[in-house]
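Just one protein chain is left out here, and the rest sit where they should.
First chain written, first letter: the chains are A and B, and each begins at residue 1.
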Amino acid sequence: MLNTLVKPAQPNMYRYDEFDAQFVGERVNQFAGQVARRLSGELTEDQFKPLRLMNGLYLQLHAYMLRIAVPYGTLSSKQMRKLAHIARTYDKNFGHFTTRTNLQFNWIKLVDVPKILRELADVEMHCIQTSGNCVRNITADQFAGATDEEIEDPRPLAEILRQWSSLHPEFVFLARKFKIAVGATEKDRAALQWHDMAVQIVRNSEGRVGYKVMAGGGMGRTPYIAHVMSEFVEREDILAYLEAVLRVYNQDSRRDNIHKQRIKILINAIGPEEMRRRVQREFEELKRMGTLQLPQEELDRITAYFAAPKFETGLSDTIPDAGADFANWVKTNVHKHKASGYAIATITLKTPGQVPGDATAEQMETIADLMDQFSLGEVRVTHEQNLVLPHVRKKDLPAIYAKLKELDFASPNAGLITDIIACPGLDYCDLANARSIPIAQKLAKRFENLDRQHQIGELKIKISGCINACGHHHAGHIGILGVDKKGVEFYQLVLGGSGAEDASVGTIMGPGFGEHEIADAVERVVNVYLAERKTGERFLDTYRRIGMEKFKAAAYQEAVAA
Amino acid sequence: MTKLIKSGAYAQDVFAPVADDAALPEGAVIVSLARFQKDREALLARNTPIGVRLQSSENPESLGADVNHFSLIALEFPKFRDGRAFSWARILRTRLGFTGEIRAVGDFLYDQVNYQHRVGFDAWEVPDHFTIEMFNRALSEMTNVYQPSSDGKKTIRELRAGR
Partner (left out) sequence: MLTANRLRDGDVLYRKGSGWVPMLADGDIYSDQAGADAALAAANAELVRNEFVAPYLFEVREVSGKIVPVKEREIIRAAGPTVHPHTGKQAGQF
C-alpha cells in the first residue's frame, strides 16, 4: 500500500442520484431475468445475443468477455478499486483498457454477470449499451477539465448525452453500433472525426458557445472521415439535433448487408448534402415539438458536478529536478495544466514487452492509491489505451514517477513509437484473423531504445487483428492489419492515417508480411522516414509530403527507381 | 397461433387480413401498402374501418394525407433486429398525428415491448404463450426513463425538477 493514511478522495464528477441508482439497479434485475430465461431455454441464443450485447457481454474465443462502461473515460479511485476487485474475484486478475476508454474482462462466466453488475452498480458503474446495435459509450478528451485549451469541459454534455441515449426506446435496435465522441479543443485527442457522430464545442462569430456536429466517420471494413452536419447548433437544440441524426440513420440505413449498415455508408451513399437536408427536416420538427429542448439550468446543473477542484495556490510552477530518467518521462508524459503549479500526467500502459492497455488487479489498486494521494481521486482512460492523472501538483511528479517505476508503468513513451495501440486480436477475440498483441510487443522491444524513440519522434502505430479495426489501424501513422492467408497470419502495412484533428485514412501499402518479417518491414519504413525527413517533420508529415513509393520499396526491399 | 393484446388486455382482432390479389370482403379489413395504393378509392369509400400493414422498409409518410383514414396501422418486424418500426411509430404519433391503433406484428421479443409501448405502439400480435401478466411485467421492469417519447411519460429530469 502506498500510504494507508490517505483518505480516498472523491473527484468532481457526475454522482448518481436516486433515479440513476434505481435505473441501473432495475437494469441489472432485468438482465438477471434475461440470463435466467436463457439458461432455462425460454430465450434461444439468437434471441438472447442482442440482449446480452446491450449489457456488454460477448462470447469470445476462450470465454465470455464483459465490457464495462467508463463514461467519457472518467474513473474515481473507488471505482478503480472495484474494478480491481472484480478482476480478482471473477476473472484472472487483470483487465484491459480499450480504444473506447472502456474496461474489458476476458474470462467472465455468464452465471456471474448479474452479481458483477450489482457490484458495479454499488460504485455507480454499469455495462449498459457497451455493445449491441445502439448508442455506445460516449467518449471525450482525456484532458477535459484540466487543459487550458478547451472552450469548456466537454464532459457535462457527454453526461447529458449518456442519459439521453440510455435505453432510448427509438434507438435500441439500430442497424449497427453508433459511437459518439465529444470534444472542446482544436487539438483532437478523442478522434472525433472517426466517430459515427461527434460534437465539438465551438464559439461562433458572435462569441456564443454552441456545437459543431459531425457524422459518418467510422473504421471497419470501409473507413470514412466524418462530414459536418451543422457548423453551429445552439446549446438548447443539441438533443433535438442529435435525435434527428439518429432518426434519419435508423429509418434510412440498409438492413440487408451487415457490412453496409453503419451511418458512414448511408452518408456516403446519399451524400452529405442530402443527409443534412434530411436531418434538418427532422430537427425542425423535433425542435418545434419542444420536448427535447435542453434548458440552460439543466446544463448548469450537470456542469456543477464537474466543477474545477479547489486547486492550491502559491505552488511552485517549476517541475523539480529528479534525475535523467525522470526528465525523460516528463518530456513525453507530462502536459500543461490550466492551474499554476499543476500538471497533467500520462501513465502509459505500454512498457515495451507488456500487453498494451492491460493492468493487473494490484496495479489497478496502486493506481487508485496514486489517484487519491496525487490526483484528487481521479483518473482518465484514453482511447490510446493509457491512463491520465488529470490534476497533479508539479512538486509531486517525482514521487508519482517513482511509484510508476515500481508498477512498471513508467515508460517515458507517450506518443512515441512504442506507445502502440493494439486490439486483443486472435489471442482473445472471436472475430480476429491474426494476433496483434505479440506484434505490438515485438515492435515495442525492437524500438525500445529511448534515444532512438526520441530521434524518431511522434509516430503512432496502431494494430488491428482483423478488418473490424478495433485497433484503429486506419488511423495509424503506421497501421498494421492482421489478415489470414491460407491459415497463416500475415500483416499488412497501412501508412498515413491520423486520428487527430488532421484526420486521414491510411493507405494500404501492399501484400502482407509474415509474423517474423513485420518488425523488419516497419523498421525499414521508419528508416526511410529518418533519411527523407525535413526539419520539424513527423513521420506523418514526411509521408504526406513524399507519398508511399519509397516506403513501399524499402519495406519490400525492392530496388528504388532511379 | 397468435393473440391480440390491446390496451393491456386480450382483444378480438376485428380486421380481416386481405391478400393483395384477393377480393375485399365486407367489414373491417387490413391490406398491404401496395394494395392500398392500388385500390385507394375503393378502400376510402368504405364505411367500415380500414387498416394497413407496413413492411419495415415502408415509411408511413407514404400514406400521405390519408393516414388518419386508417383505424389501424400494423408495423411489421420482419426480424426482431430490424428496429425501423420504432421510428415509424414515433413519426406516426408526432409528425403525422395518427391517433388510431398502432400494432406490432411479426418477430419481436418480450424485451422490446416496453420500447414499443414508449414510442407509440398500443397493440401487439403475440404468440399464444404470451400472457397479459408477461405484458404488464415487460412494461414495469424499468420504472423511470431519461428521454421523452410518445407515451408522454415524465422523464427523470422532470421528476428531479418536481421533487
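The criterion applied here is as follows: contacts are C-beta pairs under 8 Å (C-beta built on N, C-alpha and C of every residue); 3 or more make two chains touch, one makes a residue touch a chain.
None of these values were measured; they are calculated from a predicted model.
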Completion exercise
Whole complex considered, the hidden chain contacts A
Handout entry: From A:L39, A:A327 or A:A531, residue that would touch the chain that is not displayed
Key = A:L39
Completion exercise
Contact with the hidden chain, among A:W107, A:F232 or A:F311, goes to A:W107
Fill in the blank from the handout: In the whole complex, of A:V355, A:C423 or A:V505, the residue touching the missing chain would be A:V355
Fill in the blank from the handout: Of A:G207, A:G290, A:G487 or A:G536, the residue touching the omitted chain is A:G487
Practice task
Touching the hidden chain in the full complex, which residues of chain A are there? Just list them.
Solution key: 38-41, 44-45, 59-64, 92, 106-111, 355, 426-428, 432, 434-435, 437-438, 441, 484, 487-489
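The rule is simple: only the chains that are shown with their structure count from here on.
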Completion exercise
CA centroids of chain A and chain B: separation to the nearest Å works out as 39
Fill in the blank from the handout: chain A partner, complex, touching residues on chain B are 56-57, 59, 80-84, 86-88, 90-91, 94-95, 109, 111-112, 114-116, 118-119, 141-149, 156-157, 159-160
Problem - Residues of chain A touching chain B in the complex - result: 17, 19-20, 22-23, 26-27, 29-30, 33-34, 47, 50-51, 133, 163-175, 247, 250-251, 255, 285, 289, 291-292, 298
